[in-house]
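Note that one protein chain is taken out, while the other chains of the complex remain in position.
Order of writing sets the labels: A and B. Residues in every chain begin at 1.
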Amino acid sequence: MIAPRNTPAPTRPRAEVDEIAAVVDAVRVAAPLTQCLTNSVVTGFTANVLLAVGASPAMVDSLEEGPIFAGIADGLLINVGTVNAATVEAMLATAASRAAAGRSWCLDPVAVGTLPVRTKLARDLLEYRPDVVRGNASEVLGLFGETGAGRGVDAGDDVDSALDVAARLAERTGGVVAVSGEIDAVVSAESPTLRIASGHQLMTKVTGVGCALGAIVAAYLPVARTPHLAAAAATAALTVAAEEAARRAAGPGSFAVELLDALARVDSETVTANLDLR
Amino acid sequence: MIAPRNTPAPTRPRAEVDEIAAVVDAVRVAAPLTQCLTNSVVTGFTANVLLAVGASPAMVDSLEEGPIFAGIADGLLINVGTVNAATVEAMLATAASRAAAGRSWCLDPVAVGTLPVRTKLARDLLEYRPDVVRGNASEVLGLFGETGAGRGVDAGDDVDSALDVAARLAERTGGVVAVSGEIDAVVSAESPTLRIASGHQLMTKVTGVGCALGAIVAAYLPVARTPHLAAAAATAALTVAAEEAARRAAGPGSFAVELLDALARVDSETVTANLDLR
Partner (left out) sequence: MIAPRNTPAPTRPRAEVDEIAAVVDAVRVAAPLTQCLTNSVVTGFTANVLLAVGASPAMVDSLEEGPIFAGIADGLLINVGTVNAATVEAMLATAASRAAAGRSWCLDPVAVGTLPVRTKLARDLLEYRPDVVRGNASEVLGLFGETGAGRGVDAGDDVDSALDVAARLAERTGGVVAVSGEIDAVVSAESPTLRIASGHQLMTKVTGVGCALGAIVAAYLPVARTPHLAAAAATAALTVAAEEAARRAAGPGSFAVELLDALARVDSETVTANLDLR
């Protein structure tokens, strides 16, 4: 069990926290089949995270199978973390198929801004209007054409510096932009920006934790009432589980293990009790 | 040490359990070099599982190197979990090389039935007569052209519903069909069907446990007297280790870690003491 902390979120209405928390339980009932076209570094960890939150992962990522499966899967993640000529083609065709089916998906623009191939790809993918874009501040800035301070996958910019660009991006896609950092932000055209201060610094010491958030968002989208709730609930589940995992961990190796265990236990009750929503 | 449970297998002769269990020790002595052409999600976990059971893994999976290495390797696994145009070609050429060399191999038809490319590939691979086909019920049905209830990698059908098709498939390949599920089945043309009730539900909460079984089968094939014994012993080692791991685990993250530790310890004695063979 994840022990409740008994410190209620200070500034947000209780009903909002409850609605976010309820998504975490609903996903375990729905077990959404979640397709991932993701980078080669995190495939296994991503699949294990999806299993832990109650989704059913399917890493169907080729040009030949990706677009077909995008018509079947409940959720879809496209993460541009390692791309080449073949994966660019597969991702574009899969996103096109998904958009044609009118179904939700999440884009994770890993390291966009620093490298030309993935930057062009991510911008092209925006045309298929992802319901949620999930990235760190540097990636969100890079996606919109701003020159951030990112090098590789680590953010060189803080969340606050990307909020304006995130709002403009959300307006353009008509969806949500979830900016990860010390205090995460969920930005959308139609709802006030949420800030989530839960989480732990060890999340930056395990590869694929950010990518896993994108996958959780993808799994939550077909279950939550709105993309805004999906992004908020995914961030809530991951950061609350991460705090619990950090209390048990002795370093990044044991943190990754504890994180999967904590994600398998996290539910509406522990989210409600522990989420630091602002 | 894995503690003996002291409940003898109820219905099967002791000699049969002993012969299955002996394979587990023999593999640790032989250290079979085991080539894997497997999916991108489970490469690392599969290699670690093979090391834990005493085999020597080699993920030589390209069109350029796979067919050559198939003439050197003691064992061979082909798993179609993530396929594209390039991997289809590599797998067919490697299977052809293996068949030409007259050496054993195991086919894992992941998610076959739902997706056209891998379904055709797996059926084409059957022509090279795998000694063991290892899959869940939906995959075995899908391989034979039956429409199962599988979606993605999870079985939508139970093992019993696939037994007839497994028997026909075994007759056609002249080999063994190992059907994974709550009570596993090892079906072959020449031996009575074995059922193995050992195992734990956490095996379905870690990605690649099913795929790891295929790899263990591939490693056991060159050592065991028959493919039937190889499939039975691989299932026995994995499920007995999984029960031990589940007793120590607090969730899917720690289960995966404990499973590798338990697999590194499992031996003929613990298999004999704990296997629930029916």
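Keep in mind that, in the parts below, contacts are C-beta pairs under 8 Å (C-beta built on N, C-alpha and C of every residue); 3 or more make two chains touch, one makes a residue touch a chain.
Nothing here was measured: the structure is a model prediction, and the numbers come from that model.
Checked against the full complex, the one of B:E19, B:E65, B:D158 or B:E269 touching the unshown chain is B:E65. Considering the whole complex, the residue from A:L77, A:A90, A:A111 or A:A242 that touches the absent chain is A:A111.
Across the interface with the omitted chain, chain B contributes residues 33, 40, 43-44, 47-48, 51-52, 56-65, 68-69, 72-73, 86, 90, 256-262, 264-265. Residues of chain A in touch with the missing chain: 39-45, 81-86, 111, 114-118, 151-154, 205-208, 249-254, 256-257.
Quick note on the criterion: only the chains that are shown with their structure count from here on.
Taking the mean of the C-alpha atoms as each chain's centre, chain A and chain B sit 33 Å apart.
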